[in-house]
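Heads up, one of the protein chains got dropped from this complex, but the rest are sitting where they should.
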Amino acid sequence: MGDILGLVAKRLGLGLIILLIISVIIFFMVELLPGDIATAVLGQGATPENLAALRKEMGLDQPAIVRYFQWLSGAVVFDFGNSIVTGASVTETIGERFANTLFLATYAAAIAVPVSIVLGVIVALLRNSIFDRVANVATLTSISSPEFFLGYILILYLAVKTGMFPAIASLREGMDFGDLLHRTFLPALTLVLVVTAHMMRMTRASIINLLSSPYIEMARLKGTPPWKVIVKHALPNAWAPIINVVALNLAYLITGVVLVEVVFVYPGIGQALVDAVSKRDFPVVQAACLIFAATFILLNLAADVGAILTNPRLRHPK
Amino acid sequence: MTKKKDVLLKIRDLKIEGYSDETWVPIIKGVDLTLHRGEVMGLIGESGAGKSTIGAACMGYARDGTRIVDSTIEFDGMELTTASESDKRALRGSRIAYVAQSAAASFNPSHKLIDQHTEAPLQYRLKKRMEAQEDAMELYEKLRLPNPQEIGFRYPHQVSGGQLQRAMTAMAMSCRPDLIIFDEPTTALDVTTQIEVLSAIRDIVDEFNTAAIYITHDLAVVAQMADTIKVLLKGEEVEEAPTREMLENPQEDYTKSLWAVRGFKSPQRKRPTDGTPPLISVRNVDASYTGGEKVLDDVSFDIYPGMTVAVVGESGSGKSTTARVITGLLPPSKGEVLFKGEPFPPDYRNRTKDQLRQCQMIYQMADTALNPKVRISEIIGRPAAFYSGLKGAALKNRVDELLDLIELEPAQYYNRYPPELSGGQKQRIGIARALAAEPTFIVCDEVTSALDQLVAEGILRLLDRLQNELNLAYMFITHDLATVRSIADEVVVMQHGKVVEQGPKDEMFTPPHHPYTDLLLSSVPEMDPDWLTTLLEERGVDNVGDAASARIDPNDPKITGASA
Partner (left out) sequence: MSVFVIIYYTLLLGGSCLAAYFNKRSAFLLLFSLTLVSFVLGIIGGVPALKFVAVSAGLLAMAAMVSYGFREFLVAITSVNMAKELRTAPLTAGFGMFVIFTYAVAGIFAPVIAPFGEAEVIASAFAPADETMLLGADQLGRDMFSRIVYGARNTVALALAGTLLAFFLGALAGLLAATTGGYFDQFLGRMSDVIMSIPSLIFALLMLSIFGGDLANNTTSFWLLAGFAAVVGVLMVAAVSESSIIGWLIGLAVMAGVATVFAGFMLTIFNPSEVILVLVVAVIYSPRVFRLTRAVAGNVVVMDYIEAAKLRGERKWYLIRREILPNSTAPLVAEFGLEFCFVFLLIAGLSFLGLGIQPPTADWGSMVRENATLISFGELTPLIPAAAIALLTVAVNFVVDWMLYRSSGLKV
């Protein structure tokens, strides 16, 4: 078992280092701006006195490296400073929105993961049949469509024309859970459509890959019934690829969520990021990017660790 | 053993088609097969003969992308081609079992050996779990696996290849089937391991009087195992006869040619006595891959101009690593390589163009040794252009000359690509590429082991002729002692990265030997059907394979005597 722990620790360490490097990239990228944030905030016409005052206020008179560590130590405890547009605390602005985004992503994942894995396995078992081909064309089409295309189609048909769901996924205080699920159904469905297609294709590929291994043929030649071949011989070896597929697609959800939030005017962190980018509100941009990147890395990390933990060769060393 | 007992398996006019390039093409073109209870039939043929496909068809099984058409396969009165999938499944594992070529890949990595072993008996409710496990241990013991009580509780990756192959045979026996299909069970193993597996398989098949179909490309192996031999060629039967009859008196030309393969023998050359320095001299070389253990340990030997030195050993003995050290791909950690008495730069990147030219290499797998996207003319022409600066008509003449030299018609091959050629032709192109550099020394790394025997013999004859015409020195890496017998002048035997014995070929093939050489020599199957029986009587069943090599006493007087 020592081997496994070592590997996991190594992988975690690597993830931490990558996260650190990314925080450096995110922080110092903003430093590339000619002049500094103060000039960016106040524009070209600002007087030197105003600039100096703002710099003092934002601590810009200190060297970049010092400010980086201040920023980083803040980030560790979720303190990202104040927005330069509204002056409000970044954490307060995006904290609740992040929770909303997580809710939407979880909602989508809760539907997409079981559906796509089951469908992926079925399509893999029916490979080369007409259903497989239809599924191939359908998933390719879904993958190729931009999220806003799917989103607007859903709005047009399920909200505007039939009125089954609201077109705008606004949230209110004190909504009950059923209402919440109903209001956020369309954005979640959009995400589900995109992610399911990806996940199904990847599941199909990894299952087919697995089914062509000699030990599966051996199991068949031992007279094992088909369901048992899948459950006993394929599945224990399929965990690693399946975990990988799930984690990769959850990571993909994070990116997709930005566009979907904008389409459905959903109060999530993605929309906050887009607003901040167009208003050039750098503390918010930095905070949102760091949060997105950290989630992304965490998911990839989970996939790798999962793969390590389910590998029989590592679980039972020589 | 009485031959004419009940018929167990009757196949008539077996036709199997494979799907490729959008059409169904025939793979097996009407083969008949009759197998009686307790009979062992050897299916033999070169690659592409369809042996393995027939083996699967005996179970009524068609692999993905193949289908059985218009045939009858009757197993113990039951017609498999029309039987329902569940009826066929009920036979598999219980009455017909299968032993695959690669045991390492055919055991599920997620389950313990014994759980995979007991799966079929439990599935068919033949035994309770405990009984099935006890039976497994008994079978492990019969198959002479070490620690039979304990080995089943390991995972496949924790057990060595030869042991896995025996565990797989035990698994096939778990329901005491009427028929076992052995699909090249020892091909991936070293000779000394092979012999253990062969003797174990033979004994257990005898003991339970199981019928078997033994698929292999190795005549000597099949001669030990089978009662009858069926020879196949490109999906068709050539002939079938009882083993002894077949060996003594083959009828068809194709079979005769298979038997005649080992006839070629090049006369043995002697070292020059006029004091010419060796062409290549390996001096006390140690080597290891980055961070790994020592792969070579104090290796020394000489290769004289115009002579062939065969380096023999099993996988992991360090023979290929020695070649990498000589060619400069792996600089040694200690020792040096001399070329005509001068030190050779250890890293090929520091060698001059002329030094690189002198030392060429021919590879085992012609498929990966030739760039599939480059024309033959450029593959052969490039070294000529690169080293000698030939251009235009001179270059074309040189390529034609080289193609002539390797006995291929220039006009026909000049513009073709490697994937269009057969295995033997590709290997010839590989030789031509080496010759194009006008070298004095060529490393031949298992050049014949991927080829069918007849083709391999042609390559050996070609190499021998070229050696005489161009005064080339060869370092011939091989694990096949038959190849050594036919082409070597001197032999170097390696084991675990050390040279255990070296000397002229005639001395090496006459006793007394180093015990390892002895083991290696005695483990190579011979065409005599009694060879295995005799050998096991001489050595004892427990004195073959790993058990025997573990027993070699480092203080044996023969070791100090022979390796001096």
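All chains are identified by letter, namely A and B, in their written order; residue positions are counted from 1 within each chain.
As a convention for this text, a residue touches a chain if its C-beta (ideal position, glycine included) is under 8 Å from a C-beta of that chain, and two chains touch if they have at least 3 such contacts.
These numbers were taken from a predicted model, which means no experiment stands behind them.
Student: Among A:Y68, A:F103 or A:F148, which residue is in touch with the absent chain?
Tutor: If we include the chain that is not displayed, A:F148 is the one touching it.
Student: Based on the whole complex, identify which of A:A88, A:V160 or A:L181 touches the chain you can't see.
Tutor: A:V160
Student: In the whole complex, not just what's shown, which of A:L180, A:V274 or A:L314 touches the removed chain?
Tutor: A:V274
Student: Which one touches the absent chain: B:I73, B:A172 or B:A369?
Tutor: B:A369
Student: Just the residue numbers, please: which parts of chain A touch the chain that's not shown?
Tutor: 18, 21-22, 25-26, 29-30, 32-34, 40, 44, 127-131, 134, 136-137, 140-141, 143-149, 152-153, 155-156, 160-161, 167, 208, 212, 251, 254-255, 258-259, 262, 273-274, 276-278, 280, 282, 285, 288-289, 292-293, 296-297, 300
Student: Determine and list the chain B residues touching the chain excluded from the picture.
Tutor: 19-20, 22, 64-65, 327-329, 348, 351, 353, 356, 359-361, 363, 365, 368-374, 382-383, 386-387, 433, 437
The definition used in the following text is that only the chains that are shown with their structure count from here on.
Student: Using the touch definition from the top, list the residues of chain B that touch chain A in their complex.
Tutor: 56, 59, 61, 63-64, 89-94, 97-98, 100, 102, 105-111, 119-120, 123-124, 154-155, 157-158, 171
Student: Would you pull the chain A residues touching chain B in the complex into a rising list?
Tutor: These residues of chain A touch chain B: 212-215, 217-225, 228, 232-233, 236-237, 312-313, 316, 318.
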